[in-house]
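Dropping the structure in here first, questions after.
With one protein chain withheld, the remaining protein chains of the complex are depicted in position.
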Amino acid sequence: MKKYSEFLSIMIIFSVLSFSLQAYAEDREITLGGKNFTEQYLLTELAGILLEKSGFKVNMKTGVGSVIARKSLENGQFDLYFEYTGTAYTVYFAQKDREIMADPDKVYQWVKKADENKGLIWLDPILLNNTYTVMMRQKQAEALGIKTISDLAAYVNTHPDELEFALESEFWERPDGFKEMMKHYGFRLPPGQVKKMSVGLTYQALKNGHVNSAMGFATDGRIAAFGFTSLTDDKSFFPVYNPAPVVRKKILDTYPQIRSLLKPLAASLTTYEVRILNSKIDVEHEPVRKTAEAWLRSKDLIK
Amino acid sequence: MISGVFHFISENFSQALYLSWEHMWIVGVALLISAAAGIPLGLYVAGHEEIASPIINGANIIMTIPSIALFGIMLPLLSPINLGLGKIPAIIALILYSQLPIIRNTFTAIKNLPPDLVDAADGMGMTRWQRLKEVEMPLAAPVIIAGLRTAAVMNIGIAAIAVYIGSGGLGVYIQQGIDRFYPEMILSGALLVSVLALIVDGIMAWLERAATPEGIKIQRKLMQ
Partner (left out) sequence: MRKPVSTIYRALLMTVLFIAGILAQRVGLITYITDPYEYPVILDLLLRHLYLVAVSMSYATVIGLAAGILFTRKRFRRYAGICMYILGLGQTIPSLAILALSMSFLGIGTKPAIFALTIYSILPIARNTLAGIFAVPASMIDAGRGMGMTSLGILLEIEIPNSMKIILTGFRVALIINIGTAALSYLIGAGGLGDLIFTGISLMQTEKLLAGAIPITLMALLADLLCELLGLILVSKGLRLSRGEKAV
């Protein structure tokens, strides 16, 4: 009995201690959120390293869907995360103006202004465009003469049973996603031929022939590595997706240095560079942190 | 493949350690709270058998709910108070899952006490509380701990799924392993979870033995 109560008291003290340590708001502590695909892991890690080197204690909560990330930022569970201008415009604000969404500067200014009213500040945007793409295996696309999404639409309309498409459920449902894309391009893929799976698996599914077309992210290194081609969005369905750190006003007011700490990312990270980094992570299976650190060092942004 | 796993863990050692700690923290807190809630509940139910059936059935029903469904339901339930994501909903779900083994074992343990011992305690003039403390609990302890052990091992496995509501832990290796198509990462995650489960199972087994009063141990030996 004595041993039992001793053990119990040790466990209680331990858990109270660790719980309070977790909840204790240290000086300069910040929670970074991130979504569940490679580029997001990379961006969050880059920001995390830059902030850490300046003395912040960084908590990273990555691997969630877009809407969750957004809601978490709004209700304070995240302090900062990287959001894409196009995503905010079409999904969170449900806007449809094609002229604005195709212009990187216009769409950035629009979402920045709209979010200021919500106490969310958009910092410097990184000028890479991580748009959704429709991918096919290069060889098959060439064989079938498909270069644009319109070509794909035409093919589906003439051969409805042949095409199978891999995507994740978020892309299916979003206003800038597959269902709407089909409407925009005037084709309809029978439901049985749409294969839904976890977001990173679509590349694998296309690679091993499980499907003949798949959704992807434009900056992913696997497109080149696996011999895929991205079909041209000839009817300009997708908006521009530039990532930018979005931070809660309260946090920025408390630590205004965050803006300048993260600025170098906007200056140095290009589409070309990020593709290489994504490739290192996805194709060569390098740890995200190692890749991020190496790149920051190569740009003299950290020691 | 196996060498790939070792390579992965050694290359990401501090991260693997951190995720393992995160995983155990979630399970540990959940276990402590479920014990604090479940054991008294089991004791109460043992004394009031009329509501034993509904409560234990209720716990059984909760445990039948598939884990991803329970984690998922935490989101809309706790969102209004900004707790929908992260460790807290995961912990709450794990607490709910642990109730059945803990309550049921506590109930069975108390019910199966030799009635003559309980009588003897009453005969000696002990109060309810003294009887509980000096006679019932020491005798029931091993079975109660067995219930905690079941709950702990079960929770370690289930906590891996909680990654999908943002709780972190070793499930991260499985989630990212799927998305990056990185079998070594998945295997590392699975291996670490198993190792943790084995360690905890071992510790709880030791606790079970340690909690068995000397007299009972001797009695068992003599009966063999």
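Letters are used for the chains, namely A and B, taken in the order the chains are written, and counting of residues starts over at 1 for each.
In this section, a contact is a pair of C-beta atoms (placed from the backbone, for glycine too) under 8 Å apart; a residue touches a chain by one contact, two chains touch by 3 or more.
Just so we're clear, the structure is a prediction, and the values are computed from it rather than from any experiment.
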- Item | Residue among A:Lys106, A:Lys196 or A:Arg259 that touches the chain left out of view | A:Lys196
- Task: With the full complex in mind, choose from B:Ile9, B:Ala121, B:Ala141 or B:Ile165 the residue touching the hidden chain.
- Result: B:Ile165
- Query: Among the options B:Pro40, B:Pro54 or B:Pro114, which residue touches the chain absent from this view?
  - Reply: B:Pro54
- Note on the structure: Out of A:Met11, A:Val67 or A:Val283, only one touches the absent chain, namely A:Val67
- Task: Using the touch rule from the top, list residues of chain A that touch the missing partner.
- Result: 36, 64-68, 71, 166, 169-170, 172-174, 191, 195-198, 201, 204-205, 208, 210
- When the complex is taken as a whole, what residues of chain B touch the one chain not shown? 50-54, 56, 60-61, 64-70, 72-73, 75-76, 79, 104, 107, 153, 156-158, 160-161, 164-165, 171, 174, 177-178, 181, 183, 186-187, 189-190, 193-194, 197-198, 201
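The rule is simple: only the chains that are shown with their structure count from here on.
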- In the complex, chain B touches chain A at residues 11-12, 15, 25, 28-29, 32, 79, 82, 84-86, 133-134, 137-138, 141, 163, 166, 168, 172, 175-176, 178-182, 184-185, 207, 210-211, 213
- Message: If we count contacts the way the header does, which residues on chain A are in touch with chain B in the complex?
- Response: 1, 3-4, 7, 11-12, 14-15, 18-19, 22, 36-38, 41, 61, 63-64, 68, 71-72, 75-77, 198-201, 203-204, 281-282, 285, 287, 289-290
